[in-house]
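In what follows, a single structure is set out as C-alpha cells and then discussed.
A single protein chain has been removed from this complex, and every other one stays in its place.
Let's look at chain A:
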Amino acid sequence: MITRLTLKNLAAHKLRLGLTALAVVLGTAFVAGTLIFSGTTDKAFDDLFSEGTHTVDVTVQGRQAFAGSADGVAVKPVPASVLDEVRGVDGVAEARGQITGFAAIVGRDGKIVGGNGPPQLGIGWPSSLSDYGLVTGRGPAGPHEIAIDSVTAEKTGYTTGDQVKVVAKGPAEPYEVVGVFKVGASGRTGGVTYAAFDPATAQRLLVEPGSFSGIVAKAANGVSPAELATRVGAVVPAEYEAITAQQAADDAAGGVRELLGFLSTFLLTFGVISIFVGSFIIFNTFSMLVAQRTRDLALLRAVGASRRQVTLSVMGEALGVGLLGSIAGLLAGAGLAVGLRGLFSAFGADLPTTGLVIAPSTVVWTLAVGVTVTLVAAYFPARRAAKTPPVAALRDDVATPARSLRARAVAGGLSAVVGAALLATGLAGDGGNPLALVGGGALLVFLAVAMLSPLFARPVTRVLGAPLVRLFGTTARLGSGNAQRNPRRTSATAAALMIGMALIATVSVLAASMTASIDKALDGSLGADFQVSAGGGFGPPGSFDPSVAAALAAVPGVRSATPMTYAQVKLDNEPVFAAVGDPAALAGPFGLEMESGTLAAGADEILVDAKTAKAGGWTAGSTVRGQYADGAFATIRIAGVFADNPMAGSYLMGEATHAAHYPGSRVSTVLVVKEPTADAAAVRKDLDASLAAYPNLTLQDQSDIKEQARASVGQLLTMITALLVLSIVIAILGIINTLALSVIERTREIGLLRAVGMGRRQLRRMIRYESVLISVFGALLGIAVGIGFGWAVQRALASQGIDVLSVPAAQLGAYLAAAALVGVLAAVWPARRAARMDVLRAIATQ
C-alpha cells in the first residue's frame, strides 16, 4: 500500500520533484564527471607511457634521490663511455644513447611555439628504440638540420625546406626543416613540441658534447628486463642507475599522475560542495511537500497508517528522486568528462585519448553519494511527517503550528563552536589532516549558519524589504511579507546560496589579501629593476644558460645582472626549496639584510631567514643533516641568518653546493640592477635588444612583476569562482523550487489577489520581490561568513607572506547585486506560473 502511495506521490509531484532531482543531477554529474575524466586520462597516460616499453627493456640515467631542480628536467648526463660499458654487458642485444632536453621552435610570429604550455623538447635523431616514424622528408644529418613533429608542423605550417629558428641552451639559431615525423603510434603529443637534431648537434645543444641524457637497452632473447637491469646496474658507475623500462615509464607517469590526482581532488572538492548545496534544496523540497500534505498524511494516520509507514512513504519518494537524479548525473558526468577534455585541449594541453573509462567504482560512488545525500536530507522532513497528529486532518488551518526555535539555536550554536574549533585547528596546521579539518569545520559552520539563520531571517528580510516597500508599495509589501512568513523556508532556501556566496567571498578576500600582500612585499624589498626569466605562466619555471647573465651585464647602464635559480634540498628529511646564487651578489637585488653570520655560503653551507631559524632553533653556525638531489648526504652548516625577505624565501644555497650536487648548473632567473642615473626606458630597450635571440626569455620590470603576480592571482580567482558558479546554479534551482512550491501552496491567496484586482504584472512583481529578498538575504549571510573565513585563512597564512588583510568591498558589493539579479532570474518561471493561474480555479481550490 505504502509503495503504491509513494509511486502515486512521485507521479503527482513530478515537476517539484523534478527540480529537486535536477539538484541531485548537477551535484552528482560533477562528481561523476571528475571521476570519469581522471579515470580516462589515467588510462590514456598509462597507454602512452607504456608505448615505449615495447621496444626498450632497460634505461640507464643519472641517479636522483628526488626531483632536485625547480624545472624538474635536469638530470646528470651519461657520458658515452657508459654507453660502451652497457653495450659490453652480456644479455644486451642493443643499446643506444638517448638525448633529450629543452629546445623550443620559434613560430612565424617570433614567439615560442607552445608558449607557456607543456614542455618544448629537443631530441637526438634517431631518438631511441621506440618509433618516431618519418612522415615526410628524412632525418636531420648536419649541424643545421632539424626534423619536427607532425602536430607542430601542422600548427605552424612549417614543412620541409623551411628555415626555422630553434632556441635551446644558447641563443636561437636557424635550421632547415628536413623532415616531419610522427610521435608514437598515434602521433599525439599532448601539446609537447619536438625538434629532432642529429646526435652530435643534439648532444651539444641539449646535454653536453659526448654525453647522453640517458641510455636505453634492449635485452637479448631469454633475458628478462629485471635481470638485465641488475646486470647493467652492476657495471655502470655509482652515480648512475639502471632501471627497467616499465619502471621508467611508471616514474615518468608518476609525476603526471600526481598532477592529475591533485586536479581531480580539486575538482571533486567542488563536486562535494555542489552536492552539499543540493542537499539543502532536497531538504527544503521535502519539508514543503510534507507541509503541504499535512492533511493527507494526517488522514493516512487517522485511518490507521503507522508512523513508520508514513516515514517510509516519504523516504521512498526520496529514494526515487535520489536514484533517478544520480543515474542522470552519471550520464551527464560522462558528457562533462568529454567537456573537460575539450577544455584542456583548448588550453593547449591536448590529452592522449582513449575511450571513456567508466569504472564500476565510479558508478557505485556516484549512485551512493546521490542516493545517500537525498535520503539523509529527506529524513528530517520524513520524520516530521510521521509526527503529524491524526487530528490535523480535521483542522482547517493546514499550516502546522510554528515550532520553537530553541532546539535549533542550541544545535546551531554547538555546531558553530565545533566547526570554528575544527577550522582553527586545521588552519593552524596542528591536527592530523589539515585539509579534512578545514573542510569539516567549514561544513559545520555552514550547517550552523543554516540552522541559526531562521532566528534572524524575519528581521533581516523586513529591514531589507523596507526600502522596497517604500519605493514600490503594496506588491513589495506582499512580497516582503511572504519572505518573512516562513523563516525556516526562507533560511533553507537562502542557505544554498549562502554557501556558494561564502566560498566566493572567501576566495575574493584571499585573492585581494594576496595581491595586497604581494604589492606590499614588492614595494618594500625588490631591489632589482628588471628580471629575466624563462616562461611566465603556470608550470615549473624553465631554465637557461648562465651565459645570458653576462650578456645582460654588458648592456650599457646596467650595474649588475645576477643569475639565480631554485633547488630542492632535504633538511632533516623535509624537502624544501632554496634560492640558489651568490649571496653577496643577490643581497642588492633581493634587499637582503643579515641578522647574524656571513653573507656567503660555501660548500655545504646555507643561509636561512629569521623566521625559519627561529622555528628550527638554528643560529649561525648550527648544523643540520641534509641530502641533495644526487642522493649525497651532508652535514649542512647554517652560515648566516637574514631578515625575512619575500624575494629570497626561507633558504639561500651557494653556487658551489649547487654545482657539486645538481647537474646542468643552469639558471631560471637573472636579476638586473641598473645604474641609478641610467634611464629605465632606454636600458629596457637595450636589454630587450640583447635578448632578441632568446625568444624563450621574458624581461619584466617591477610593475610587470606585480602585474603578473596580480594576474596569476586573478586567474586563480576566476577559475575557482567559475567552478563555484555551479553551486550558485544549484542554489538558483533551489530558489525556483521554493517559489514554485510556495506559489502552489498559496494558490487561493493568489486567486484572491487576482479577484480583488491585482494584475498579472503586479503578481509577477510580488513574487520577484520575495525572490530578491531571499537571495539577498542568502548573499548577505554568505558574504559575512566568507569575510570571516577569508580573515581566518589570511591569519593562518600570515607567516607565509599573506600578511595584509584586504576586503574587496566593491567586488563583494557587485556579488550582492548579482545575487539580487539571481533572485530576479529565479522568480521568472514561478512568477509566470502564478500569473497564469486561473483566478477561478485558485478561488475554488479548497
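Heads up, the rule we're going with is that a contact is a pair of C-beta atoms (placed from the backbone, for glycine too) under 8 Å apart; a residue touches a chain by one contact, two chains touch by 3 or more; residues count from 1.
The rule is simple: contacts and distances are computed from a predicted model.
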| item | value |
| --- | --- |
| Among "Lipid-transfer protein", "Tryptophan synthase alpha chain", "ABC transporter ATP-binding protein" or "Cell division topological specificity factor", UniProt-listed name of the chain not shown | "ABC transporter ATP-binding protein" |
| Identified contact with the non-displayed chain, of A:R96, A:R204, A:R754 or A:R768 | A:R754 |
| Absent-chain contact - pick from A:T474, A:Q715 or A:Q800 | A:T474 |
| Candidates A:L343, A:A817 or A:L840 - the one touching the absent chain | A:L840 |
| Contact set of chain A toward the excluded chain (per top definition) | 397, 473-475, 477-478, 481-482, 484-485, 748-749, 752-760, 762, 839-840, 843 |
